[in-house]
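Quick notes on the structure that follows.
Heads up, this is only part of the complex; the chains shown haven't been moved.
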């Protein structure tokens, strides 16, 4: 029966895959069993962050040398979701998710399924077409994982596309705004697949404006390095080996320590990985006190956010290897976000 | 009998003293009773952060308009300790410490005493002369506050000098290094006054090298805006009104959430102010995981640190108005720091 394995590995720099290389060499991981990679590189997390591309190229080269497939074929099959920026307490690392063939242990366990949408043209980004595609891909990934009920889904991680060049047909001519629209559309697509929002209201006109619509189980990043939506679903399913647990909890705002602690409580055991999303409160204040994240000419708002959110989650985890990503449009409550913890059950 | 009052006030920008102006106008605060101001402005916290000077000029102008003294005379009497940098969850604010004349309430309460050393010439910064001066000023401030035992001291906040221009006689020709030496000397001076370190070992040769020597109750900042060491001591003393409590706890490292919680537990009640010090671990790792604070060309290590430490402390406080300052040489354990909480006893 399939068994999910999670390996959390350090990197000395964004092109350093030596820890995975060691695991492949000693047989701990088989290249053909790798289904997704989620990691944090030490760039600035913005448009001109090339640490993501460097890591991806290095990863695919390594896997190609093992499987005989081309790097391009591997990239079209294995979602590689990277977030740049390891501000403050954060530590550069990546999580390798593999599905091994195990002897039966238990009846039901944490499952993983992936699905890629068709290519999303620039004109469809942030539109109903993308929402619908992500909704269907989420259902498809659930199906492949054998997750039958939406309430069994723990987290849907999506890497959504952004156009590499301006397109007059696009919903926005501002590259950063279009990336936000892409994240928003993917989040709403997930929310609809999971039944978290009403279909009639959760349409393209709601994106970035109807903020009370959100998913508590969607974590989305967007980037020019992909041209379609790459979807990874985690949830519980029959027929998967036991041993790995996962929990997720929303954060009401950036200082919601109890929310972070709830996510860890929901996945008791040895922590194998943590994913967190958040955003600077658009009102310019947190619990009534002014913050300065949104108007700093020298330090990007997302770098501010990751440094703060990352430190809080890392302090609870006791470990800086936390995947923290900004841009939490429709992902968790506005001004807040969510935390997902993977652990080996003790 | 004297009663310590703490007012925590917001600022819209570094020249905005309007909240204090209101308190002065309505009589809540009397200008003549203000003994110290400690605050965070929204600059970058570095050599070219002028928000500290702007705030100080604005503060002294306001107080001068009330007391009739000159701004220079006020600055020579009232310690004004500012730290630039409100990264992440932090909120620009300042704490006004006043000593009112109260009717007797209780036998013993939190006391405040201040003392200024003589001018420290550039050649004495980071030398035994500065250590001894700060040690004596700490004792003098304790005496003025009526704090008789070193164990009754909660926190010693010092603003230490840095030369405005290079001086061939100085211990270092590097402006940033000299600021660190000044903080280190002041911290060791406090540690000696409080009996936290052995006198024979805690001398100028130990500065920045014998890191196991530190004070758990010293919080030091340095800057070119002062030419002597300005010392503020907080502690318990007979003859002061009850009502305000303070607690302090060390942080073993940046992720020491329990340490932060211990400081809040030591000062139960309505929080009136929080002071925290910390530093990026010099080893380049926290609990074995690499951090990237020390090698980032774009984002200064202290900005990284304040964003992370500030968020953790703010998450425990549930409030972004936390005074967080980097440069914690000999202030708390190496790679860690300390947290001090002021509260109104409930």
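All chains are identified by letter, namely A and B, in their written order; residue positions are counted from 1 within each chain.
Simple rule for what comes next: a contact is a pair of C-beta atoms (placed from the backbone, for glycine too) under 8 Å apart; a residue touches a chain by one contact, two chains touch by 3 or more.
Keep in mind that what you see is a predicted model, and the values were worked out from it rather than measured.
Here 2 copies of the chain are placed, and the complete complex recorded in this file has 4 of them.
Simple rule for what comes next: only the chains that are shown with their structure count from here on.
With each centre defined as the average position of its C-alpha atoms, the distance from chain A to chain B rounds to 40 Å. Chain B makes touch with chain A in their complex at residues 10, 12, 42, 44, 86-93, 254-257, 260, 286-287, 289-293, 298-299, 303-305, 307-312, 314-316, 318-321.
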